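Below is one structure, written out as structure tokens; the observations come after it.
Every protein chain except one is present and positioned as in the full complex.
This part shows subunit A:
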């Protein structure tokens, strides 16, 4: 009986803080190739679609992967639907009846558009993944909450604005964000472009917490302290590329920093892969001009990257951190004499 008790105990202790590295031994090639081999499937027969995607895979994580990858490769983000919903929700936010009516009406429109055109916004992605997962006996939930992106107006962020998923695999819960993983709108035309970002699949909950604030606290999946809403709003802006390149964003915890001339700001990141110093740069925007700079100092301790940046002239700066040509994060720095 003893070994059983010990393994049960281990099982309970080991239930939190789960991420993709738990599945390093699994190659997702097979799941991905199955997902990508059904580009023309509709959404009428959901049980059959789910089984097509999962029935030839042996583990729950691969089965979930195939569903997630299929949704990310086949469902388009609908920019006009997003704008319309945002506008109406803000307009009706103080009128509970109109707000509720709008939501009911919009829900029908949204599911209809998803069904007929395979276009949607966040909740549609997360909902479809949950439904497909359930038809393959996988436990998956839609998580509702707030997100923070580069264009979020943090002073007026009062209504929940984002949905993502939590999935239970081998008795542990994991997080993923199918909407942001699927692609981004073209910078000029705003037309949605598929560009799969694998960093949002079973992401590190600590990195996820920088720009995802769940309404229900159980979905942080964090071991230690959970951020307050204020801390969340004041956190640095991180971009999709951060999920590709970073394991963790360690410091600074806040987006804004006040310093004196010739003082330094310190940045710390845990990288996913080792990196060459020459790939790292800042772009500093003073409002009137932008310049690329090599950081004042760059140090590595295995995959921990430590950067210092000194400011020699007073002013208010937007500081953009790049690896290769990918924008990772943005900070603001006010430098005074």
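A few points about this structure:
Please note the rule applied: a contact is a pair of C-beta atoms (placed from the backbone, for glycine too) under 8 Å apart; a residue touches a chain by one contact, two chains touch by 3 or more; residues count from 1.
Methods note: contacts and distances are computed from a predicted model.
Comparing "Glutaconate CoA-transferase subunit B", "Methionine ABC transporter ATP-binding protein", "Peptide/nickel transport system permease protein" or "Carboxypeptidase-like regulatory domain-containing protein" against the UniProt entry of the hidden chain yields the protein name "Carboxypeptidase-like regulatory domain-containing protein".
When you scan A:24, A:40, A:96 or A:151 for touch with the missing chain, the hit is A:151.
For the chain left out of this panel, the touching residue among A:39, A:187, A:224 or A:274 is A:187. Of the residues in subunit A, those that touch the hidden partner chain are 43-48, 77, 79, 81-82, 85, 89, 103-104, 106-108, 110-111, 114-115, 120-124, 127-128, 131, 134, 137, 142, 144, 147, 149-152, 159-163, 179-180, 184-185, 187, 237, 239-240, 285, 287, 316, 318, 320, 327, 330, 332.
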